[in-house]
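Dropping the structure in here first, questions after.
Every protein chain but one is kept in place in this view of the complex.
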Amino acid sequence: MTPLPPFGVTVADKPNDAGGAVTIRWRPSPDDVENGKVTFYRIYRAVEKDGQPGQFVQIDQRPAGADTAYVLHDGNADDELSYFYRVAALKLVKKDGLVVGEYLAQSDIAGPVSPVAQWFHMGRLSAFIGVAFLSFFILFFISRAKSGRTLFIRKIGGLEAVDEAVGRATEMGKSIYYISGLGDMDNMQTIAAITILGRVAEVAAKYDTYLDVPVCRSMVMVTAREIVKLAYSKVGRPDAYKDDQVHYLTDDQFGYAAAVDGMVVREKPATIFFMGQFFAESLILAETGNSIGAIQIAGTAMPAQLPFFVAACDYTLIGEELFAASAYLSKEPKLLGSIKGADIGKAVFLIAIIVGVVFEVFGIWQFSNLFSVGSN
Amino acid sequence: MSTRAKEIIAIASITVFALIFYIRKVTGGLPFEFPMAVTYGVIGLLALSLLWILILTIQGKLIERRVVFVYVAFAVGLPLFMPISQKMTISPEVQQLYDAVLEQKPGSRVLISFDYDPPSAPELQPMAESFIRLCFERDLQVIIMGLWPQGPQQANLALQKVLEEEAIAAKNLQYGVDYVNLGFQSGNEFVIQGMGDSFKKKFPTDYQGRPYDDIPMLSNVKNFYNIDYCFNLSSGFPGSVEWVQVAVDRYGQDMGAGNTAVQAPTMYAYLNANQLNGLLGGMNGAAEFEILCDYEGKGRKYMVSQSFSHVVVIAFVLIGNVAFFMSGRKSALNGEKEQA
Partner (left out) sequence: MRREVPLIITGIVGLGFVVQYFIPHFPFSKMNDWFTDWFSIVQACAIVLGALNLLKVSLEKVAAQKKDWGYAAVIIASFLLITIVGLVEGEGFRTPGTTFDWLYVNVYIPLSATMFSILAFFVASASYRAFRARNLEATLLLIAAFFVMIGRVPVGEMISGFMPEGWRLGNLASWIMNVPQAAGQRAIMIGIGLGIVATSLRIILGIERAHIGGGE
């Protein structure tokens, strides 16, 4: 009844980690896949004492049945200690659902091994090189822009239309709504949205048009208030600003959508901006705005929501156009330079993709492996 | 008739309808079903009315959006009473997820993350129930958690339903031994990162407040290295994208995902890059998975409604384009007449 033991047990420090982990590998018992005599493998560990293993303690139990080598990571090890490991093949005998017998076969002892922390994750070398290249291009073009060279940036329809959209609201004597999405201040899209809000607030203050900013997150409310207040001060209209222009509704996605929809249908704003991170509520908001005839400008980096905004809004900023908004609206050379640098980075990736596709088609596999990023 | 009057009639009709069905449900009445003749009659009427709308459109009389809404309501609601069954083929990504679960040996540990809330439950709850049932049938240990506050509550609803079924109840599964619900933890993707180091640090107690160390099935579970397969149900952020970026990319976790139909297209890039081991997309995915699991659940039941609603949307898109081309032709003809 006792199965044959597993063999080929090897132990080594787990690479590319903060220490505290050991990788144990073993080959299955010959009775495992062929005869189905093994139910589990039990993994035991003992602390080293004077070069010898102390008492073995079970640390894990894994189900049997694989026909290839088993791998287990013991993530509970101490860097200060050395360990020995052994693996046992276990057969459980059950009768009427109850375990009536256990047959254990122990492997040879493997070790000693000590976990070690690494100072650099070698599996992420390609990501490091990529980030370094991209950062270099961005910083290079920022410095070039600072030196006075003019940089071309193509027209972005949605951003060109901001003044026109605010003007429309002014002419109609109605308000502007600015919806900054569901993201919190840790989200890049929300930061980009807040940046555009500053510009919209300046124009709204200049034309004396009421700007309403219902938000979904408390921290966004706090930041947005600062931005709008500053924008009003910049154009010399600090008296026109009211704290309640930027107000919190709810963190709940559809509660927020319902509240905004209700406000849109009742107040009938002439212009609505949707900028930031949106999810399923995007079409609900955009269609409601469309139904009241408002001019709508949207911008998001959520690929799943872009089609809805394109269908329901007059202008849509797609993906990185949202992140370029800050540079586009301010025309500041440093910011334009960073966009140019990112574009050059994109060109490099494009070339790499084309080269990679050609290599893969002709069976030269190593090139694409250069771009893989290892896990922990 | 004024718009307000129409709205009142519509709301009153829906309320009466809902009350009738609620009373039937509460008093134990049988689910209402159309006879086949009535079913064909209803389908025929819908088709003819769409044809009539097409004729009106060609004549230049465009319909308003409320009519579109009424048709969608019919397309979604009426099939629920029709005794129609439809044949479905299984998509490769759904088959891949099913095979991935079948590869797990009895005793393997499966982590299920419930990252959705009630609005997405119609699509994701059938997936959750089927997946949990399959895990229990295969004697896999199930560890549940959530990055959305309502996620663990949705998990409890799914567990409740599955554990009441005869075949699963006969297994006499024990909480803490065969399955556990660790509850919700705030922090979005940072929770996943923290779990890569230690589950216990992120979830010091389970959903009911029981300490991590007191749960027998978690005694050998320190982090992702002790998990054999992950399944993420998600409808937004944080969700499958974050799980792929952290659990799969950083910790090499084997993972499948169930997403709403809106989010599923985003996941194909990860599926094709083998970062995801299986994908269920929307109610379609839920229905296909139920077929593989040989279970008649809500996913399969509601696919008829989905079929009808897709056909209605396509019909209106075609009608809209007919109107567009007709108006273009009229402008061109008027232009020619002016020139002449």
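By letter and in written order, the chains are A and B; residue numbering begins at 1 in each of them.
Methods note: a residue touches a chain if its C-beta (ideal position, glycine included) is under 8 Å from a C-beta of that chain, and two chains touch if they have at least 3 such contacts.
Everything quoted here is computed from the prediction, not taken from an experiment.
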**Message:** Looking at the full complex, which residue from B:Ala121, B:Ile143 or B:Ala158 touches the chain that isn't shown here?
**Reply:** B:Ala121
**Touching the absent chain when the full complex is considered, from A:Ile194, A:Ile272 or A:Ile297** = A:Ile194
**Fill in**
The one residue from B:Val42, B:Leu56 or B:Val76 touching the chain left out of view is B:Val76
**Prompt:** Pick from A:Thr23, A:Thr170 or A:Thr223: which residue touches the chain that isn't shown?
**Reply:** A:Thr223
**Prompt:** Which residue numbers on chain A touch the omitted chain?
**Reply:** 16-19, 117-121, 124, 127-128, 131, 134-135, 138, 142, 184, 186, 188, 191-192, 194-195, 198, 217-219, 221-223, 226-227, 230, 244, 247-252, 254-255, 257-258, 262, 266, 280-281, 283-284, 286-287, 290, 301, 303, 306, 308, 311-312, 318-320, 322-324, 326, 330, 334-335, 338-339, 341-342, 345-346, 349, 376
**Item:** Touch residues of chain B, complete complex, unshown partner
**Value:** 65, 68-69, 71-73, 76, 86-89, 91-92, 117-122, 150, 153, 156, 160, 186-187, 190-191, 193-194, 197, 201, 208-209, 265-266, 268-269, 271-272, 282, 284, 303-304, 306-307, 309-314, 316-317, 319-321, 324-325
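Here, only the chains that are shown with their structure count from here on.
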**Asked** If you average the Cα atoms of chain A and of chain B to get two centres, how far apart are those centres in Å?
**Response** 23
**Complete:** Given the complex, residues on chain A that touch chain B span 18, 21, 39-40, 59-66, 72-76, 182-183, 253-254, 277, 279-280, 291, 303-305, 373, 375-376
**Message:** Applying the document's contact rule, which stretches of chain B touch chain A when the two form their complex?
**Reply:** 65, 104-108, 117, 119-120, 196-197, 220, 222-223, 225-226, 235-237, 248-252, 260, 262-263, 265-266
